[in-house]
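With one protein chain held back, the other chains of the complex are shown just where they sit.
Per-chain numbering from 1; labels A, B and C assigned in written order.
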Amino acid sequence: MDKKTAPFDVDKIRADFPMLSAKVNGKPLVYLDNAATTHKPLAVIERVRRFESEQYATVRRGSYALGERATEMFEEARKKTADFLNAGDPRQIIFTSGATQSLNLVAHSFGKSLKAGDEIIISNMEHHANTVPWQILRDELGVVLRVIPVGDDGVLSMEGYAKLLGPKTRLVSVTAASNVLGTVNPVKEIVRMAHSAGAKILVDGAQSVPHVRTDVKDWDCDFLAFSGHKIYAPTGVGVLFGKYEILDSMPPYVTGGDMINTVTLERTTFAKPPQRFEAGTPAASQVIGFGAAIDYVNSVGMDKMAAYEQTLLDYGTRVLGGVKGLRIIGNAPHKAAIISFWLEAAHPHDVVTILDDLGISMRGGHHCAQPVMQRFGVPATTRASFSFYNKTSEIDFLAEGLQKVIEVFG
Amino acid sequence: MDKKTAPFDVDKIRADFPMLSAKVNGKPLVYLDNAATTHKPLAVIERVRRFESEQYATVRRGSYALGERATEMFEEARKKTADFLNAGDPRQIIFTSGATQSLNLVAHSFGKSLKAGDEIIISNMEHHANTVPWQILRDELGVVLRVIPVGDDGVLSMEGYAKLLGPKTRLVSVTAASNVLGTVNPVKEIVRMAHSAGAKILVDGAQSVPHVRTDVKDWDCDFLAFSGHKIYAPTGVGVLFGKYEILDSMPPYVTGGDMINTVTLERTTFAKPPQRFEAGTPAASQVIGFGAAIDYVNSVGMDKMAAYEQTLLDYGTRVLGGVKGLRIIGNAPHKAAIISFWLEAAHPHDVVTILDDLGISMRGGHHCAQPVMQRFGVPATTRASFSFYNKTSEIDFLAEGLQKVIEVFG
Amino acid sequence: MSYQSDLYQQVILDHNKNPKNFREVEGETHSCDGYNPLCGDKIKIHMRVDDRGLIEDVGFSGSGCAISKASASMMTVNVKGKTLGEARTLFEEFHKMVVGELDAKGGGHHLGRLAIFEGVREYPSRIKCATLAWHTLVCAIDKTGETTIE
Partner (left out) sequence: MSYQSDLYQQVILDHNKNPKNFREVEGETHSCDGYNPLCGDKIKIHMRVDDRGLIEDVGFSGSGCAISKASASMMTVNVKGKTLGEARTLFEEFHKMVVGELDAKGGGHHLGRLAIFEGVREYPSRIKCATLAWHTLVCAIDKTGETTIE
């Protein structure tokens, strides 16, 4: 059988992840909180260990061989990231500490070009990381923040979006996939419309990049933000992609070493992107581990992963849909493998505690997306979010667990 | 022999650091760039590996056991850090991505309380990370930036400082130890004088915290910034200590998840410190690794380390002082184990290339401190910076290497 | 199973299903909104306190998990008729118990049936659920208007 048609061997995949053989409360771990963070394959853990044990040096500063090789590995990760996103020029890849930092970089730096009355559009399904930075700009600069409504099924209103766009729109910042509803948004169309209105567009890819193939050239977005730790890489590293000309027109955000050309006490000139936005000693180990995570994902095959995750989503939707009093929140036709729900019998916080006793790690809460909660009139949801290392049998086990919850609170 | 009087067993120490048996250009590594970054003991590398292989979960969000235990480990590192600095209340410890980010946090957040005409004092021996952020404030807000002069011996002018302090001084931000000159500044006195003038004080501890015992209560400083990677911890983690009342009066810097109380589309309320300043998924693995680094340093004993490093400094100063045409830049009576020099025969960049061929990793350049270069009228320096894992024989080898340099360029 | 015996004891499940004093109070003199940002729980405490500092009536509104609801319910039952000072003492004892600094089986406290929450200490993230109503009560006593558990 060739690679394309081979069935997805999830047990083989699972063997790559040491954490998946961990026990919780004495029971085998059933990890269904992948939208929060993902586990690391051995290849990533080992890559970092090897860098720190055999190759460690600071990058971009040392002109000795050790430092030069570390710099090459670091820049190689940048190149891999550019290829992974089909971004072309690697200078368009900025390493940050995470999606939150990437989004804040745009808010603080691109934000400097905004003035009172300028308009920014976000949506009602954004994570706090793509909401609060813009509220700050609103409060500090007097820019107007407009919010694209979301339908009862969790679908972004494209008509609503079209109405909000106007000559004053300077930036549209929307998520490619909602971390609560699972909704996958039509990014290409959103970008096209933003550009027609003369606005720039930032895409929050935190939930999409790890799960569906990203092609920033095809999307034509101006910025894309995401985190390493949600795509099987270490914590402490994230990415901001930005079109070079736009990055080059932006002032620095964090300042310090490595992002300058010359510093006198009177005057400082800044380096070109991406250096301009990478002040200080970078998270070299984590960036190199991130490169290893991309290699790993590529070796499995993004499209195969995505297809398999869709089968988990379908299966999960069917199985959980059969649980009494369970209402799935987010029923868009096009979804990432995330199922949020409200169970009549118990509060999400109680649901996850009881599931936890069974070994199931799952999140109940507002998922850093309180405006979504408000939109759907719930204080919190319980969320199952899948990765390509999950199995349908885990979903069955979850359904059994929910029956237990209903028994206890029934 | 008891612990206090036992001689320092550097070979035993070296065995803890896998990198110290690496080869460079086929020769054993002689690593003398510790002011740039330090290597990691196995205990730190292993701690991160174990967290990622057996205990991994996101912190502060998951209410399942795995997440709770990860959160405990994370907060345990905060507690260790507070104890290490004698900071008292652990809520005064903010984890950042590095010293640069810590300094920027103060500049951006505390900076919001400043207005045109307010004065900030830095010194002429600051790293760019403690220069550029204040220049940005100067250019954006019209605050006045004053610079404490440095004497020919590399000593901070306390008279100069006294003259600059005045009723308009709002913040003093100086380094505890210079990364070029090695100079250790009289922080306690600097703090006292700043407070007498009614100013707040930020100490850049990047070069001091890893090498001399820090007691923020004794210093009474308002803020302290430093990086993990210079104190045997992973890259991607740093610390800002701040007095609680001051932190509590400051607006957020990076915004997003985990730093809010409530978010509606209209209004957001922020969490208390330290959460207010730790937006987004934190660098959990690195923070936990950082905690392990503190444990390691404590197990060796900070005072023993510091004493041994002083013997390396003395030895190095004597041996390098004997090299023909070598001028040490920075001759303060009180120094960290850093020796910067100018060699008549060759440019620093050529010096380090030739040393590198011998296996010696050392840095030549401006060390992200161009104003220091300008002050001492050199375009760059060559710098040897020591850690407690270095040996006097390595210093001898360096001196031989410098003889080779002189031969080649002689 | 451990969660039933330790955390979700029958009394707690009952109070969750049929909370006592789940209502506003007439002639309210003190109130406070309490939030638990981790899980989104919100509880508001309503009180009528007389001149001598006696809690004449107390109720709560809002939404929360079983633990926070049951805790709020049992709290209202326990502080009604007490003085503000007594209520505060009870808060302190309750808090000590759930963080493991007080053994409810020992004497010298006034927890009574509230001891049923002792099992919460095994569930660190749920401690905040159990104490939300209590923190909010103290906030209402102090009349600070709003509180957040962190």
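List of remarks:
Everything below uses one rule, namely that a residue touches a chain if its C-beta (ideal position, glycine included) is under 8 Å from a C-beta of that chain, and two chains touch if they have at least 3 such contacts.
What you are looking at is a predicted structure, and each value in this text was computed from that prediction instead of being measured.
Under the touch definition stated at the start, the shown chains contacted by the missing one in the entire complex are A, B. Touch with the chain omitted from the figure is made, among B:Ser157, B:Gln310 or B:Thr353, by B:Thr353.
Here one chain is not drawn; of A:Glu72, A:Asp153 or A:Asp218, the residue touching it is A:Glu72. By the touch criterion stated above, the residues of chain B touching the omitted chain are 25, 346-350, 353-354, 357, 364-366, 370, 373, 379-380, 408-409.
What chain A contributes to its contact with the hidden chain is residues 60-61, 63, 67-68, 71-72, 260-262, 269, 271-272, 275.
Note that only the chains that are shown with their structure count from here on.
Per-chain CA centroids place chain B at a distance of 46 Å from chain C.
Centre-to-centre spacing of chain A and chain C amounts to 38 Å, using the average Cα coordinate of each chain.
Note on chain placement: the centre of chain A and the centre of chain B lie 31 Å apart, centres being C-alpha means. In chain B, the positions touching at least two other chains are 61, 63, 67, 260, 262. Chain contacts: chain C has residues 38-39, 123, 126 touching two or more partner chains.
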